[in-house]
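Of the protein chains in this complex, one is absent; all others appear in place.
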Amino acid sequence: MSGANALAILPLLIVAGAAVVAMVAIAIHRSHIVTAGIALAGCAVAFGCIWIAAKQAPRQVASLLVIDAYALFYFGLILAAGIAFVVLAYDYLRTCESGRDEMYILMLVATLGAMVLAAGNHWVSLFLGLELLSVSLYGMIAYLHTRPLPIEAGIKYLVLASVSVAFLLFGIALLYTALGTMDLPRTAALLNSGAPYDRALVVPGLALVITGLGFKLGVAPFHLWTPDIYQGAPAPVAGYIATVSKGAIFAVLLRYFYATGAHGFTPIFVVFFIISLSSMIAGNVLALLQRNVKRMLAYSSIAHLGYMLVAFLAGGALGPAAVTFYLAAYFVTMLGALGVISALSTRGQELEILDDYRGLFWRRPAIAAVFTAMLFSLAGIPLTAGFIGKFYLIAAGASGALWTLVIALVVMSGIGLFYYLRVVIAMFSGANMSRASEPRIQIAPGAVLAVLMVLLFWLGVLPQALLRLVRAAVAGLV
Amino acid sequence: MMLACLLIILGAGALAAMVAARWRPAACRSIALAAVLADLGIMLGIWVRGGGTRAVDLAWIGQFGIHFRLEIDGLSLLLLLLTFLLGAIAVLASWREITRSVGFFHCNLLLTLAGIAGVFLARDLFLFYFAWELMLVPTYFLIAVWGQQKRGPAAVKYFLFTQIGGLLMLVAILSLYFIHHRETGVYTFSYPELLGTALAPATEMWIMLGFFIGFAVKLPALGLHSWLPDAQMEAPTAANLTGLMLEVGAYGMLRFLLPLFPRAARSFAPVAMAVGVAGILYGAMLAFSQNDFKRLLAYGSVSHLGFVLLGIFVKNNLALQGALVLMIAQGLSVGGLFVVAGVLRERIETSDLARMGGLWTTVPRLSGSGLLFALALLGLPGLGDFVGEFLVLLGTWQRSIPAAVFAALGGIAAAIYALRLVQAAFHGPNEYNWRFADLVPREGLAVGAMVAILLWLGLYPQPVIATFQPVARALQNMQTAALSGLQAKPPVPPRFARR
Amino acid sequence: MIRDALALAAILFGLGLVGVLVRRNILFVLMSVEVMLSGAALAFIAAGARWGQPDGQVVFLFILAMAAAEVSVGLALLLALYHQYNTLDTNVASRMKG
Amino acid sequence: MLIAFYIAGGVAVAATILMLLQLNAVHALLCLVVSLLALAIVFYTLGAPFAAVLEGIVYAGAIMVLFIFVMMLLNLGRAAVRTEKLWQPRGAWIGPVILALVLDGEFVYLLDRGAPAGHAPPPIGPIPVGISLFTTYLTGVELVSMLLLGAIVAAYRLGWRRRERAAPEAELECVEEVWGVPQ
Partner (left out) sequence: MLFLLWLVPAAPFFGAVLLLLFGSRWPRKLVALVGAASIAVAAAAAGGIAARFLIAPPPGHALTLHLWTWFSTGGFHPEVALYLDPLSLVMILVVTFVAFLIHVYSIGFMAGDAGYSRFFAYMNLFVGSMVTLVLAGDLLLLYLGWEGVGLCSYLLIGFWYRDPANGRAARKAFILTRVGDTAFTIGILLLFHALGTLEIPQMLARAPAVWAPGSGFAMAAAALLLGGAVGKSAQLPLQTWLPDAMAGPTPVSALIHAATMVTAGVYLIARMHLLFALAPKVQMAVAIVGAATLLLAGCSAFVQTDIKRVLAYSTMSQIGYMFLALGVGAWPAAIFHFMTHAFFKALLFLGAGMVIHALRGEHDIFRMGGLRPVLPSAYWTFLIAGCSLAGLPIVTAGFYSKDWIIASAAGNTALWVAALVGALLTSLYIYRLIFLVFFGPRHMPVAVKPGLAMVIPAWVLAVLSIGGGFGRAHFAALVTQAAVGAESSALTSGLASLAFLAGLVLAWAWWKRAAVARPAPTFVERFWYAGWGFDWLYDRLFVRPAMSAAAIGRGDFIDGFYRGIARWFGAASRALSRTESGNLRWYAAAIAAGTALFLAIAVFL
């Protein structure tokens, strides 16, 4: 491996190294703060190394990975989310049991997986990245393994993820059978060259790949696991799943499907169309009467991925940029929302029932304001990142003339308001000035939430900088 | 920069109110009042000077061709004046009504006003949509936090309706944006540039419908009105006056719908007019059957805004002028009644008409002003609403005699519900033995100002009409230009014809 | 033969799926998942054989490793589940719903 | 070769079906081992001797042993068989089987349309596999190592039980309060 390659994948190396270092550190001496520090430093340094890697970009590394602007952009997102996660998880686990340190190793491995996904340029790297992510997530979800719900969530996620990966593998096998290569550029070249290929195998193979990816994204009809896992997993982990896991998979979706132009194949288009439409409907409808806030956020994430698929399908000049921007906004928002839940939990007891939030604004105005902002962003209200994101999605949909989906997006996100506002209403209801039962927000998660909130508004009002980045990132995709 | 100042003052006032509440709740009322009055003063100054403010145009999100572009003309000016006036009255009316988290309240109130002002000033479609949506949130809070018992659902209903309508409008805006790009190769949301974008008839109709729904929800046109009664009933007075200001919907139609889609607006006009007329009658009928003061008013507004919708789509000078005068007058007359309802609610903690009655003896001044506003509402000549309604009718007659006749019948219905309101609240026996204070000077000032302006509008509306006249004429010219262009244009789009 | 191998893979895959869908015992479910994975592995072997490339076998190796990883975590979870719920029944482990 | 392929394939399918029908977990596991071994032969007939060997050693051997360990830990007896019987009424099979048949039907249909018939391919021995593994897929190997690391940590964490030891007062209290009676 040449030095240039090493530099290019420096962020990956650092994250992997941090995992190992963390394990060694644990072996020497268990200290929560040290392990968390190592993870934080790992993510932060890796984040910093993005700029070093950027000097090498675009660069194909050892046939499996490609380091280009697109991958680096997602590295940035993933690592930033990782940093936020570490802080939130540190606060979350602080009051919990001993044996808190493994979380960070798992998280680093998962982050590595997500980065591999973002940089993957080969069907095998897709599979491996997915597995890295999944296996670590099993552990993270069921982390509080002395309680029933996390275990239940872990089991469900494990079995379903395995089944879906099996589908994915079978799909890749079909593609390989048809094309004789698992390399993405070559696959793309074959599919785009106009040379004859075995379409009867390729398209079903892609359909199976969609199953695998669709499961991870939690889009209908593969969405059923989402609420259970969000509910069972610790809040920071739920945030991690909602953002890093789904974001990385979406990165894959964009790169692999745009490269091959597969989203334009009629059957594939129809499949995504159905997925998008049914996700928007199912997610929003399911969330309507949900009284558990974490489950509600899970359903809403189903819907949001449905929205993103609209722009994904629209393609064109706007599609990938819209999706990528939306993802960034979604990272901020979802981390913020679940971060609030995380920051409000003590000893693993989370504030998840709607009634718990009644009058929160009067007791803890700051945190309630953050949560409100996050919910408004999810709802796509101006001044928040979600607004620009949704604007971009609709713009992409409109430019692609996907009117059915755009109208569905509009109507469904209107209906979606209902459940976001319900939480807001609860927080602002009743002038119950009684002493807060919620814990005082610690400085670290408070800072993270503050940063997220600033980002939320910054992206909502002055998105130019991020837009420029996003456009540069996706420029090489199509 | 004067125009940006309007928004900055409100925004700064909102922040200051929030901060001031920390140490003295009373201070934020004064801050809010000062901010609104400052804006009102600026607008009055501009009006007296006869315009002449420079437009503001700053690049905002360059990637999309989005500009921060503010401009003012007669239409914007009048509605801004109304907005700030109602805003000031809202502050006055909330003086005692709001006791809980006063700072946050005034913050929301000022932000609402900023949103509305943004809507009236924006000349960039994105900025307009941004302000349009932004206006929702603080209003939502005003209702959801300071409303009555069922405030939660009402606030959500309000938000849902407006948001869905708004999003449909966004889709329409974007379609226009892309079509404009296809035509010219320029990505821009700028209003002047988008004017005159050549559209295929079917496309124009669809896009126009998107705008129409967005505005019609806010107006509200019949069929899309069902959020209004709940919202008005539950909202605090300040939100009744500002956040739930229906003029923005009508403004949108005048500013965007007619100029951008003249041909579609023309072919759609019969439908819109029918909706307007039906709204007049249906709203009046429902207003009559309501038992709640504010709910009755809400349906009364539906009826009134039916006139406005009718006037807008009739589109001749008379009707447009009528629609504008009626917009302002209805803001004041219905607004005045909301102030009355608010005062009553603050004193007797209900707006249920069955719980009122015979209040005249106890509070003659309040009752008298209530009567006067109700008379304005039913279109008594000499008060503002009459001028508007009559002009609309006069204009409508040119387009459609049946529409004018049915709309005129709305006058009978208005008399029925307005008088029912007056008699149920102020006349009859005082069964519950209410004894409470009449209008205090602060409230009297607010009510008196509204009465005076209504009278002025009723007896000498010429300044308003003259201010709006250039805009109305421009609108008509645009219509005629577009329509003559339609006849002159060959069926093939010009792009191909040129080659 | 390649086609038949793929068909066999599909059949095994389907059988594994049936196991996942039918069996309530989590142990059987995990075993069925193994069957599904080996079905997929077989497909890769067949595909590799078709093109005369080693890549199929390489992926098989990866699948093998991944299966081992899955099983180890899965069994650990299974034990934890047994301790929590005193059963291996997946029907019982359905407290979260709605 | 061809005959061996079909026989082994038949055995694999049969053993898998048997596995599915078993009530006793150990019996099922044995069926699975048979199925996997048969699969190893299939691999061999497909010209993948290295994969065949690994299938036998790692899959049928190592991984299955894991299962055995767990079964021993759980100490499932006859009672387990009885409950297993209760859990698996006939009706439960219908839906899944139909679903699987549909899926398989689609597979077979698409393979029939698309897949090359092909003949017994030339074997690819360990050497090209190894070369490929450590050149093209080197990154993959590294990633698999990380995967195993993650799996180990996860399994370690999940298998970790709190032993009785003198914990700080606060922590004990915390644990009891939150999780009730210690396991």
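By letter and in written order, the chains are A, B, C and D; residue numbering begins at 1 in each of them.
Throughout what follows, contacts are C-beta pairs under 8 Å (C-beta built on N, C-alpha and C of every residue); 3 or more make two chains touch, one makes a residue touch a chain.
Source: prediction; values computed, not measured.
> Could you run through the displayed chains and say which ones the absent chain touches?
So, spelled out: the chain left out of view touches A, B, C, D.
> Out of B:216, B:404, B:439 or B:482, which touches the unshown chain?
B:404
> So one chain is hidden, and I want to know which residue out of B:380, B:439, B:454 or B:482 touches that hidden chain in the complete assembly.
For the chain that is not drawn, the touching residue is B:380.
> Per the definition of touch given earlier, which of A:138, A:225 or A:391 contacts the omitted chain?
Here the residue in touch with the unshown chain is A:225.
> From the listed residues A:33, A:52, A:289 or A:443, report the one that touches the chain absent from this view.
A:289
> What does the interface between chain D and the hidden chain look like in terms of residue numbers?
Touching the chain left out of view, chain D contributes residues 95-96, 99-100, 102-103, 106-107, 109-110, 113.
> Mind listing the chain A residues that contact the chain we can't see here?
Looking at chain A, the ones touching the missing chain are residues 155-156, 159-160, 163-164, 167, 200, 203-204, 206-208, 210-211, 214-215, 220-222, 224-225, 227-228, 266-268, 270-271, 274, 282, 285-290, 415.
> Considering the whole complex rather than only what is displayed, give the residues of chain B touching the chain that is not shown.
On the chain B side, contact with the omitted chain comes from 222-223, 225-226, 229, 282, 285-286, 288-290, 316-318, 321, 358, 360-361, 364, 368, 375, 380-382, 386-387, 390-391, 393-395, 397-398, 404-405, 408-409, 411-412, 415-416, 419-420, 423, 426-430, 459-462, 465, 469, 472.
One rule holds in what follows: only the chains that are shown with their structure count from here on.
> Please report how many Å separate the Cα centroid of chain A from that of chain C, as a whole number.
Their C-alpha centroids are separated by 25 Å.
> Would you mind pulling out the distance in Å between where the CA atoms of chain B average out and where those of chain C do?
About 63 Å, centre to centre.
> Approximately how many whole Å separate the CA-defined centres of chain A and chain B?
42
> Which positions in chain B are in touch with at least two other chains?
As it turns out, chain B has no residue touching two or more other chains.
> For chain A, give me the residues that contact two or more of the other chains.
Counting only residues that touch two or more other chains, chain A contributes 124, 128, 131, 135, 138-139, 142, 145-147, 154, 177.
> Can you list the chain D residues touching chain A in their complex?
106, 110-111, 113-116, 136-140, 142-144, 146-147, 149-151, 153-158, 160, 162, 167, 171, 174-175, 177-179, 183
> Can you check the complex and tell me which residues of chain A touch chain D?
Its residues touching chain D are 1, 16, 19-20, 23, 61-65, 95-99, 102, 105-106, 109-110, 112, 116, 124-125, 128-129, 131-132, 135-136, 138-140, 142-143, 145-147, 154, 177-178, 198-201, 204, 347-349.
> Quick check on the complex: what are the chain D residues that touch chain C?
Touching chain C: residues 2, 5-6, 9, 12-13, 16-17, 19-20, 25, 28-29, 32, 35-36, 39, 42-43, 46-48, 50-51, 54-55, 58-59, 62-63, 66-67, 69-71, 73-74, 83-84, 87-88, 92-93, 95-97, 99-101, 103-104, 107-108, 111-112, 115-122, 124, 128-129, 131-133, 136-137, 140, 144, 147-148, 150-152, 154-156, 158-159, 161, 183 of chain D.
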